[in-house]
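Removed: one protein chain of the complex. Kept in place: all other protein chains.
And now, subunit A:
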Amino acid sequence: MPEELRVKGKNNNEKPIPKEHYEELERYIDSLPSLEGRLIQVLHRAQDIFGYLPRDVQLFIARRLGLAGAKVNGVVTFYTYFTEEPRGEYVINICTGTACFVKGGNKLLEEFENKLKVSVGDTTEDRKFTLKDVRCVGACGLAPLVVINDKVYGRVKPEEVEGILSEYRQEVLQ
C-alpha cells in the first residue's frame, strides 16, 4: 500500500487508549433512549472522554450506532470542533478574525509558534499545548485575543506571550 495514500495516518503522539474510556462511552450510549440521530451528541461525549477521536473510537461509535464508518468519519472531519489528533492539555486559540488581525493577531500567532516550536494546528511533543487559530470569538473589543482552554486573555502583546505560557508551565512544576 503506498504510504502517501494515508492522508491521515496514525499519529505519533497516539498512546494506547484506556479500556475504562470505552466503558464510559458504552455506558453513555446505553443511557440514550434511542440511537436515531444521535451521532453528533455521541461524538461530543466521546471527545470529552478520550480528548480526541482516534480511528478506533470512530469505528466503535459507528458499530454501536449502526452507521457506516465512512459516514462517522465524514461528520468528524466536517466539523472543526472535532479532532482526530490528540490535543495538548491546554488548547491555545489565537483569534485571527478581522479585528484581531488588524490589531496584530497574526504577529501574536507567530510569537506563540516560535515560543512553543510548533506550527499552528500542532501539539507540542510533551502534549502540553495545542496551538490553534480561530476566526472571531465575538469579543472584538478585547482584540487581539487569546483563549487558553476556558480562560480569555485580551489586548495581548507579543512580549507578554512568554509570561502567559509560563503560568501553565509553572503549573506542572507545582
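The rule we apply is simple: a contact is a pair of C-beta atoms (placed from the backbone, for glycine too) under 8 Å apart; a residue touches a chain by one contact, two chains touch by 3 or more; residues count from 1.
The definition used in the following text is that contacts and distances are computed from a predicted model.
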item	value
Hidden subunit of the complex - UniProt protein name among "NAD(P)-dependent iron-only hydrogenase catalytic subunit", "Manganese ABC transporter ATP-binding protein", "Ion-translocating oxidoreductase complex subunit A" or "Imidazole glycerol phosphate synthase subunit HisF"	"NAD(P)-dependent iron-only hydrogenase catalytic subunit"
Selected residue (touches chain absent from view) among A:I29, A:L67, A:V118 or A:V146	A:L67
Contact residue for the chain not shown (choose from A:R38, A:R55 or A:R87)	A:R55
Contact with the hidden chain (one of A:T77, A:N93 or A:T124)	A:T77
Subunit A residues touching the omitted chain (full complex)	1-2, 4-8, 55, 58-59, 62, 67-74, 77-78, 80
